[in-house]
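Down below is the structure, laid out as structure tokens.
Apart from one protein chain that is not included, each protein chain of the complex appears where it belongs.
What follows is chain A.
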Amino acid sequence: MIDVTHYSQTFGKRTVLTDVQFSIGRGEIVGLIGPSGSGKTTLIKSLIGLQQPTTGTITVLGTRQPSLAQAEKIGYMAQSDALYEDLTARGNLKYFGKLYGLKKARLRARIETVLEFVDLKKDADRPIHQFSGGMKRRLSLAIALIHEPSLLLLDEPTVGIDPALKKTFWHEFEQLRQSGVTVLVTTHVMDEAERCDRLLLIQHGRLIEAGTPDDLIQRFGSIDEAFIQKERV
């Protein structure tokens, strides 16, 4: 699904990512773990194709990024809720659905499906500025799912939401995995990390470790300990 080789990203003189290399297969939930400022968001943006890699290659679903065509197969949930506050939940879904090229009947069906999925059906016609933070996160997830993407890139999807909603989100990610969707999720919360199939540990713009949660815990004692030990080296 994703192949990243020798990828580095610099902005002016600032190097954000250095020689990142990993690949992700179909139907995995992969956690991209690292402290804030470690380069997680930059990596996600490059995977969608919002920036040109400085060096190295990024291949997503068989096509080298950045490319416009791949956007159709990727679902993206940004760190901030990028929603049109004046529009209703349904209006937001309709707009993004159309941009992904969904046609009338399918668009209408998909809107209902994702609204149901994130449990926003009864609030669908309220404008977003009346929504709570958690509702906005749910709608952002719904938008990421509107075009049935085979790859989901989720940038801190659970930041600032209550534990119950977090549980629901993870339950939904697992449901999606079962239907064959690949999920790449960034977080810096460790209990979320343990729910992933595989983890990529990123620090100061470098990929420092990769492996299943059990594997990492066995080798370092805990995921936090992995970061601390790597920091010393």
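Just so it is clear, contacts are C-beta pairs under 8 Å (C-beta built on N, C-alpha and C of every residue); 3 or more make two chains touch, one makes a residue touch a chain; residues count from 1.
Quick note on the criterion: contacts and distances are computed from a predicted model.
Trainee: Assign the chain not included in the display its UniProt protein name, restricting the answer to "Carbamoyl phosphate synthase small chain", "ABC-2 type transporter", "Peptide/nickel transport system permease protein" or "ATP-dependent helicase".
Mentor: This omitted chain is identified in its UniProt record as "ABC-2 type transporter".
Trainee: Looking at the whole complex, which of A:Gln51, A:Ser150 or A:Gln229 touches the chain that is not displayed?
Mentor: A:Gln51
Trainee: Among A:Asp19, A:Asp86 or A:Asp191, single out the residue that touches the unshown chain.
Mentor: Checking the options A:Asp19, A:Asp86 or A:Asp191, the one contacting the hidden chain is A:Asp86.
Trainee: Take the complete complex as the reference. Which residues in chain A touch the chain that isn't displayed?
Mentor: Output for chain A: 48-52, 66-69, 71-72, 74, 76, 78, 80-87, 91, 95-96, 98-101, 127, 143.
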